[in-house]
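Quick notes on the structure that follows.
Every protein chain but one is kept in place in this view of the complex.
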């Protein structure tokens, strides 16, 4: 591999890679092979082991790098994107990879239910031209940020599409071949001997186990049953951090954002002052310190350091100011209602801190821990009873993707029923802005989001991975998905 | 004996049927659709309806019920609403894991329980009695999950002598398999073993006051013979019933212990199914556990009858 | 009159111990058991008085502190006083027990009584109870959590349901055996009505077994609450309960062992106490 390939600066120290061996990985979530179209935490460990994307995005250098496409080009008017495909790539089934596979993938992204997360990018797609290894996408309007979508969208095999949809067959072009999936137990993947990157992968296979209880997961690592443990809780991370037998990696993507949304149609959250007061009252630093062991970054704005929207000053917005919060409450006029704070079980402690913070400025709260089913229902009907705490993973995206796709805060039909002409207008501005105008557009948009305070972030946390010291060369991408092509065990 | 079995089994089948109707009816009572969860955030009334139709949920209650039961009887557990995998595939691998754990704990329960019970009944005013009382009083009060957590803390985290969780199938690698099995099996059976022990002790002590033991002694039978040939065979039938009930309890306990020890068994599948509201899967799993419980009860009743001629012959 | 009566016998006046509970309390084990249970329950009920700290109050920067003068058992991960939460947790469990167990026993008793009305009803009721018994406790809990959602109500319903079959069976057996007892026949012979016999004679004498079962059910209730909490189907935050504290405290075993161990100790003590008391009661009742 060359230097510009992702994962070149892999984790776990350096040395001369040694082929062979199976890497055993424990993850707390049960994988969900039927939901492989989109990135999600359950499939983080294996999706990119089986599938490749057209391009990748290097978070360090903030630039697009090669994937199945070796070059990419956007026309001057922004309405045409030309991709040159890598040659000599074949599917795990042995069929050669070609331009029609790209067409099929994009079709699927647009049309499937549930749809591809960033499908909006293709809303103006007019046609796909294929000639040899070149694919040309024609749009009716200029596109920006298509590379977010291209680096997230795995290229899928049309022949095995039915299996892809129900999760029974996964045929990709990636370094590992789908082996077996045992619900409740794990996944096994074996080496793709015909991987297009010669000599890769080093490993003979991956074995992924689901260990849902975090204590059990940590002790599986500590008792050497597994080589790696994924998605450690911050606390569990601390218990292995001090142990020199292990390497601990905290992703620098800070790809999981805890947010607080407020249904703007509910009293008293329909008053902007109250929403602002709430965010001034929330002790973000404390939440970070106590719940995430200080490993996250506090931020009210929804941009993580890897996002093009990131700016330090926004991260500092709404730093805790009880006086200001109180005066805002006072200015908002009398409040009769108790504010309902809703959250899923995993966010219950955060909800408790938020509720406590609100009590400090004289707001009464009622915590409701929502069942998954109820959350789904709330999502569907966009009917949160008041505040809602949850995680989103949109913060590493380009801002434009957030305002068009992220359910909590997209311009249309967001979860918290916030809508304004100005918001829509600023979003369009950003969508059509040229690279030079983009920063200003982002700034305006961010200011509005912060001011309206209908959905702001609290902490951006990073994914923690622990591994035995003999694990080297693995890496992760901007979407927090793991890359094992260069991984090896010593 | 056969007549006894013939009388006992229809009742058991009836119980299973009533339980299945109950479970099925509960799901029907639910507000909303069981498939809504699957579609998640992007559900629309149309997509829900489509998926319901696909899953056959739009048919009349009775048809659905018989379809479900008919499927179960032919070994077709249906397809999970959530993962869209055949439930048999989800449940299949877990059955072995749970069976392994359950049998191991049953073994511990029976062996330790009988040993404790006999010690308790035989030991008098010796350190053994004191130790026995202490173990039984404390062990009786400690829930299995507490035992589980403490075992992990001591053996896996602090001493690092045994793995904290996960499973290596016993048949694949007996050595490692046993290491993985020890802690969960112990955690799961401590309480049951003590219950069985206490019960046996009481039953034995009751027998000890019975006159037929005096008869045996009057014949010149040794103390050992009195215990093993007379008291124990009489105490055992009722203990068999208790062990049967403990197996039922064990089915419940398995759920927590599997969660704590990351044991990929039915309990784990059940907990996941509940969290993801995979109703059909929950329905199947609960009915399976109920059926297993009932089969165990019938088994223990039959064994009881086999051990006790009064029941066997009077039926 | 007295001429025809030869007897002058006067029985030794046995001390009156009408209350079997009192006589159970006389045994050391019973006393210890009841003492532990009462002391712990009192701690819970007096939580508002005893807890120096507000169980909900969070102290910034005081996450996972060890025991100290300020915090007897230290603090939890968001700076709340564990001791205060423990007391309120006990209170929560006491509430669960006090709500669920009597309800469960009352329903069980009514069902048991119904069963004794007619053999047909009996058969039907027994089969239904068989079904209920066939659900292992935690599986019943999980099943109901799937259908009703996790939380306080579910915990209470599960405990109520779990307790019904035993209470019903005990009531049924007791009533059936008591009904055949000669003193009941005697009461009928002197003309007492069906209900009169039931309430004046049968029920009071049937209660014995039920009392023991009541105490044991309280232990089971605590047991089950913990199990459901560990599976995530228990009482939901922010309310502390013993089980949810164990669940929450488990990850912090290394840093703040009291977080999980204190509720574990209380659960254990309560269950042992209840069992000891039940044992003593049982013995006292058998002595009669």
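Each chain gets a letter, A, B and C, in the order it is written, and its residues are counted from 1.
Following the convention adopted for this analysis, a residue touches a chain if its C-beta (ideal position, glycine included) is under 8 Å from a C-beta of that chain, and two chains touch if they have at least 3 such contacts.
Here is the rule we use: contacts and distances are computed from a predicted model.
Colleague: Refer to UniProt and select, among "Pyruvate ferredoxin oxidoreductase", "ABC-type Fe3+/spermidine/putrescine transport system ATPase subunit", "ABC transporter ATP-binding protein" or "Multisubunit sodium/proton antiporter MrpD subunit", the name of the complex member that is left out.
Modeller: Going by its UniProt entry, the chain not pictured is "ABC transporter ATP-binding protein".
Colleague: If you put the missing chain back into the full complex, which of the shown chains would it touch?
Modeller: Spelled out, the missing chain touches these shown chains: B, C.
Colleague: Please pick, from B:80, B:234 or B:297, the residue that touches the omitted chain in the full complex.
Modeller: B:234
Colleague: In terms of residues, what is the contact footprint of the unshown chain on chain C?
Modeller: On the chain C side, contact with the omitted chain comes from 1-2, 4-14, 16, 18, 119, 123, 181-193, 196, 200-201, 204-205, 288.
Colleague: Applying the definition given at the start, please give the residues of chain B touching the unseen chain.
Modeller: Residue positions of chain B that touch the missing chain: 7, 10-11, 14, 124, 210-212, 214-223, 225, 229-230, 233-234, 237, 307-310, 313-314.
What we mean here is this: only the chains that are shown with their structure count from here on.
Colleague: Please identify the chain with the largest separation between its CA centroid and the CA centroid of chain B.
Modeller: Farthest chain from chain B, going by C-alpha centroids: A.
Colleague: Could you name the chain whose CA centroid falls nearest to the centroid of all protein CA atoms?
Modeller: Of the chains present, the most centrally placed is B.
Colleague: Just the number, please: Cα centre separation of chain A and chain B in whole Å.
Modeller: Roughly 41 Å separates the two chain centres.
Colleague: Listing for chain B: what residues touch at least two other chains?
Modeller: 157, 259-260, 271, 275, 277
Colleague: Find every residue in chain A that makes contact with two or more other chains and list them.
Modeller: 215, 373
Colleague: Touching residues of chain B toward chain A in the complex: what are they?
Modeller: Listed in rising order, the residues are 32, 36-37, 39-43, 47, 83-85, 89-90, 93-94, 97, 152, 156-157, 160, 162-166, 259-262, 264-265, 268-269, 271-272, 275-277.
Colleague: Quick check on the complex: what are the chain A residues that touch chain B?
Modeller: My answer: residues 26, 30, 32, 34, 113-115, 166-168, 182-186, 209-213, 215-217, 219-220, 222-223, 225, 372-373, 376-377, 379-380, 407.
Colleague: For a test of understanding, state which residues of chain A touch chain C in their complex under the given definition.
Modeller: Residue list for chain A touching chain C: 214-215, 233, 235-236, 239, 283, 286, 289-291, 345, 348-349, 351-353, 355-356, 367, 369, 371, 373-374.
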